[in-house]
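Submitted below is the structure of interest, expressed as structure tokens.
Omission of a single protein chain aside, the complex is shown with its protein chains in their original locations.
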Amino acid sequence: MTTPTAHLINGQIVSCPQARLQDVYNPATGAVSGKVELASQATVEAAIAAAEAAFPAWRDTIPVKRARILARFQRLLEERADEICAAITAEHGKVTDDARGELQRGIENVEFATYIPELLKGEHSKNVGPRIDSWSEFQPLGVVAGITPFNFPAMVPLWMFPAALACGNTFVLKPSERDPRAALLIGQIALEAGVPPGVLNVVNGDKEAVDTLLTDKRVQAVSFVGSTPIAEYIYATASANGKRVQALGGAKNHAVIMPDADLDNAVSALMGAAYGSCGERCMAISVAVAVGNEVADALVAKLSTTLASLKVGPGTEASAEMGPLISKPHFEKVRGYVDAGVAEGATLVVDGRTLKVAGHEQGYFLGGTLFDHVTPEMSIYKDEIFGPVLCVVRAHSLQEAMDLIDAHEYGNGTCIFTRDGEAARYFTDLIKVGMVGVNVPLPVPVAYHSFGGWKRSLFGDLSAYGPDAVRFYTRRKTISQRWPTGGVRETAQFAFPA
Amino acid sequence: MTTPTAHLINGQIVSCPQARLQDVYNPATGAVSGKVELASQATVEAAIAAAEAAFPAWRDTIPVKRARILARFQRLLEERADEICAAITAEHGKVTDDARGELQRGIENVEFATYIPELLKGEHSKNVGPRIDSWSEFQPLGVVAGITPFNFPAMVPLWMFPAALACGNTFVLKPSERDPRAALLIGQIALEAGVPPGVLNVVNGDKEAVDTLLTDKRVQAVSFVGSTPIAEYIYATASANGKRVQALGGAKNHAVIMPDADLDNAVSALMGAAYGSCGERCMAISVAVAVGNEVADALVAKLSTTLASLKVGPGTEASAEMGPLISKPHFEKVRGYVDAGVAEGATLVVDGRTLKVAGHEQGYFLGGTLFDHVTPEMSIYKDEIFGPVLCVVRAHSLQEAMDLIDAHEYGNGTCIFTRDGEAARYFTDLIKVGMVGVNVPLPVPVAYHSFGGWKRSLFGDLSAYGPDAVRFYTRRKTISQRWPTGGVRETAQFAFPA
Amino acid sequence: MTTPTAHLINGQIVSCPQARLQDVYNPATGAVSGKVELASQATVEAAIAAAEAAFPAWRDTIPVKRARILARFQRLLEERADEICAAITAEHGKVTDDARGELQRGIENVEFATYIPELLKGEHSKNVGPRIDSWSEFQPLGVVAGITPFNFPAMVPLWMFPAALACGNTFVLKPSERDPRAALLIGQIALEAGVPPGVLNVVNGDKEAVDTLLTDKRVQAVSFVGSTPIAEYIYATASANGKRVQALGGAKNHAVIMPDADLDNAVSALMGAAYGSCGERCMAISVAVAVGNEVADALVAKLSTTLASLKVGPGTEASAEMGPLISKPHFEKVRGYVDAGVAEGATLVVDGRTLKVAGHEQGYFLGGTLFDHVTPEMSIYKDEIFGPVLCVVRAHSLQEAMDLIDAHEYGNGTCIFTRDGEAARYFTDLIKVGMVGVNVPLPVPVAYHSFGGWKRSLFGDLSAYGPDAVRFYTRRKTISQRWPTGGVRETAQFAFPA
Partner (left out) sequence: MTTPTAHLINGQIVSCPQARLQDVYNPATGAVSGKVELASQATVEAAIAAAEAAFPAWRDTIPVKRARILARFQRLLEERADEICAAITAEHGKVTDDARGELQRGIENVEFATYIPELLKGEHSKNVGPRIDSWSEFQPLGVVAGITPFNFPAMVPLWMFPAALACGNTFVLKPSERDPRAALLIGQIALEAGVPPGVLNVVNGDKEAVDTLLTDKRVQAVSFVGSTPIAEYIYATASANGKRVQALGGAKNHAVIMPDADLDNAVSALMGAAYGSCGERCMAISVAVAVGNEVADALVAKLSTTLASLKVGPGTEASAEMGPLISKPHFEKVRGYVDAGVAEGATLVVDGRTLKVAGHEQGYFLGGTLFDHVTPEMSIYKDEIFGPVLCVVRAHSLQEAMDLIDAHEYGNGTCIFTRDGEAARYFTDLIKVGMVGVNVPLPVPVAYHSFGGWKRSLFGDLSAYGPDAVRFYTRRKTISQRWPTGGVRETAQFAFPA
């Protein structure tokens, strides 16, 4: 067994002899594949101290130089993609294509961060009063922290620290302890690219590490992505400690299928959106709302046919389209929801519980599952299952579909399938959801826009990555300047000798 | 005695027979001048309900129409300035010029809000993928709340609700119960200007009203200006209730006087900045740091001479330059700080405690006070006094002056007096303060920039008014759109009959 | 007969005894209604000199003050709308509603200009090199000129000078000599609002005045709206004299009606777009391309029915929906096109030549005219008729319709009527036209966007009004600043005596 995954502090891999250790599993086999060190408060404080010490010099490194270090980082990530993706698949379980996809999305956030000389431009006003000029600068905060989830072990860290670093901050990242290797590797690659020691630190850990980050006075801001209960805890705790916070939580994303939709396109899109990464995505579509029975019947028929050929297997197998769930407890929780759905009266069209992956009987595999006739009071409708379970709900009209979506506690993503311009405009205008697709099932904004849900999917006012991240990771400073008269211009008047 | 100042809810002045009442004083005489109703939870909930009911129609009022209502509001405020300023002076005590000044600043925020069609522009990206377009809209939040302080009873409300309304939100304002009339009057004027009933509501009250706003689920965001302990309470409580919050707190603003400063200019500037509005401004200069004994001696000499001619009297007297403090307890607190300063060993150069304003012996008048040789461990240095007390500290160098400023808990405003470009740039770049003046003693940003301190002077990530207010009062929605092929463009191909 | 319309120079109405005079007509009666003075070179030079003299003080008037003068100007325009519109109708002939509409559009450009404190913000970059800051300011040009057409005697001048003045320029406006009163009146109102003498000057005239503006070295920039041949002359001549120029020319705007269009809506929209203001608009729809015979037949049937009830009469009559053409020669030119269309083989569905307006037999009235089966080689298709003549062309597909539009020399405006998102996106993406409507027949951008065609409809790179106008009327100045070390910060280190 390999060395436990430890921490990256001040440019060094740091391991503590007395550290608590936790098992890391291979979800495709159910076997323990390694250990991760859980940082003590002292270890996290050491990382914070390293970040604080590195701040002044990094802050004064001119933005275009910071951008060039990030550009090198981008190139190294591309060159070492195989290695990173292997770490993702080994610990998270997702298939290689999914790992590639998440890494590519993450790299695009690094690419955006290289635009920082443009993005940091402040506003300059001449003559706000007579001979008074005023301008706003956007200065870095100091030490900032990121706490990231298991489901995108590479992408979500890359949403955060490249933008934070580009703005001149130093960073302490605490990735998920369930699949910690990818983030640590990425941190090491950043240092290779020229990020100075202490500017980026990675600590692995659990609640002790999190609470240290939330309460230490030196930490200026916290970015979090995870489930809603934890997001609320993070938001309340870090706020009570005076910090700025953005905390992204859970989701229950609905797709609306209108009678005029291109159904083949919609089905193909839903397959990826519902079952991709085993449904463990905060932007996964977990509810399909069919408007009218005709489209509902056709949709369910096509989905069940297509599901029949979905290839489930270890992420390392080239043919696999969907891998295992992250852990045994999560597997059991998801399977429990399928049981509950049946008990609550939903029609189980495709039952993923029967799946067996030969040779991987201890792996956390659940087949793609499809429910029809789901209704809003069922737990499979109300809760975020975070597994390969798609619920079809039937509605009489677009308005009814929208009322359903707006009544749900989450408001992360949604989409509509239609050809009709008016339906799309009405939906996108009024729906209380932050990211909206029109015939785009996973409307994740590109890296140069920002990511954020509404309602209980996001706590805070600024979204993740993109332009909002630049605002989040900087503090506005406004200068008002007037120069006194009587200086060298007016006093230096020379009469030349004849 | 007049009717108690009550509430403006859903376009009506609302008074509750059983309401708790509180006295309002005339600070120039110490007499009770009226009463204010303290809203119960039910009353505040009625205001929230009115705001919620008014939201859909206001949200759908096109931005240019909202802007034109605000432009009318601006004109009415200008026309009725005398009436508003009289209410300010009567309850707050500040001299008429100061009242005019604060109202003018407030009006400038309304002017900024009329730019909303320009300010609400979202970002549009063509071809984020093949034939996929994506854009961000900035939509209103719904019901938002503002809680404002006694010291700017007109200006601070006008920092908040005009921008919030321009963005399409509806608003519940809770002004200070110590000088409530100005805000209520302004609210009525807004309705006259065409703001629909329910879009702007004003409730007067105390902690019961505040707590209702902080915890009611329908309130989406809270803006606060006040003291730091309350700001922290607001920030923590509203955050724990899932809201977005910006909470502006206290200050201890230092002016640095360099050896090359234009001293006459600096003294004139400091007089206004330290004693204007009786020092009850979060941007007041309360500490002057003189670099070198030579400049310190000259500064103290000139300030004490100038202070001798400062005219203190009721705000209603045209000749008065400084009025009374807000209340008896506050008067005693400030006078206690002067006592403490003497006890702690500071040199009391000008003693405002001896002042008597003939005919107003019960008024809360304290004369302009000047301390020299103040040191950082004294309470008059550490605490925000919020009165007409200026402390001179002596430093050996600019760096020492800056270290003092950076070591203080607050970081609202600061300024430097110098002619030297390098000194100004070094100071403005590195000082940990949000609003910085160069030869500008009160570097309050103009309305088209934003207002915000650093450290314990602001909790949250977005500053007040200006561009940040537009971001604070809107939620980002990002749409990704791709249209399916096979529609009318491709299918409608006609062969005309020969 | 009234005094000849003369000039507004340096705050005074200026008339030259020896000036050449030209008749101004009432198009509804054919009678001479007044005279206009045609400025000599010397008169125009006097206006330029006044503008040049007024520049330094206006440039140094802080932007927010310029904005407030423009806000007063906006209010006065609203108050005196009746007077302005009467002048428009009297000399141009358009009906009062149209005059109101153009004035309202013009006022919206004044409203936009009041946002100037926000719009003039420059870009500020900290640390472009170590301790080097750089920022861009947008400074006014100096004296700029506008040359405007007869068809919008109030709106087009208001597209230009409010933005130019807001940026700090001074202006010489040369309106059309066919309907000069409205612009002169507007100029006088601007002065009443507080625009200082010399900042805005109005000269009436013909080619002599134009050529003086194009060649005088003091004129920094020229904005022009008119026909394409003149636009080309303006663009070439002013450019050869080293000036920046934007010259907007003619148009032949096509509407595409798809088989899925809401036909009632399309017909209603086309009636206004084709016949409003007698077709004398550069954004008028003069060609309707019907995709498929079915929609063509229905469209022509509905249009001819609706045309039958179009009320044509003097603009001063409340019931009139369409007034006369601008002049006798233009009337004859337009009638000649109808003759030509018949001769060329188009189907004349509704013949406006037969119209008689009782009591106004000498007025330049032509009825609304509709051609069907128009083909691209006909002169009524190729030329800009600028009259109430709508040509229906039949196409087999959207692609064929778009090929027609792209083959035409002009590219000002166009629109598509459809419900289909894909058709709209394909059309708006690929069509070589600057302003595109989707179910919006006159896609004139709002004042906070910019107006500009493509191909031979606009010469220059920046569009009219909106954000582009701010860029056009300002010159970029970029400052790079580094302060030398060894100044007061570093040398002023004091040791205090013990």
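By letter and in written order, the chains are A, B and C; residue numbering begins at 1 in each of them.
One rule holds for everything that comes next: contacts are C-beta pairs under 8 Å (C-beta built on N, C-alpha and C of every residue); 3 or more make two chains touch, one makes a residue touch a chain.
The shown structure was predicted, so the numbers you read here are calculated from the model rather than taken from an experiment.
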item	value
Omitted-chain contact residue, chosen from B:105, B:360, B:419 or B:489	B:419
Sole residue of A:97, A:260 or A:351 that reaches the chain not shown, by the stated touch rule	A:260
Touching the absent chain when the full complex is considered, from B:11, B:34, B:93 or B:117	B:117
Interface with the unshown chain - residue positions in subunit B	60, 62-64, 117, 120-130, 135-137, 418-422, 424, 438
Residues in subunit C touching the chain absent from view	123, 125, 128-129, 132, 134, 136, 221, 232, 235-236, 239-240, 242, 244-245, 261-262, 265, 419, 424, 428, 433-440, 443-446, 448-452, 454, 456, 459-463, 467-468, 471-472, 475-487
Touch list for subunit A against the chain that is not drawn	64, 67, 71, 75, 108, 111-112, 114-115, 117-119, 121, 126, 131, 133, 258-260, 291-293, 394, 396-399, 418-423, 425-427, 429, 446, 448, 481, 483-485, 487-490, 492-497
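The criterion applied here is as follows: only the chains that are shown with their structure count from here on.
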item	value
For subunit A paired with subunit C, centre-to-centre distance based on mean C-alpha positions, whole Å	48
Where subunit B and subunit C are represented by their mean Cα positions, the distance between them in whole Å	43
Mean-CA-position distance for subunit B and subunit A (Å)	35
Junction residues of subunit A, two or more chains touched	123, 125, 128-129, 136, 419, 424, 438
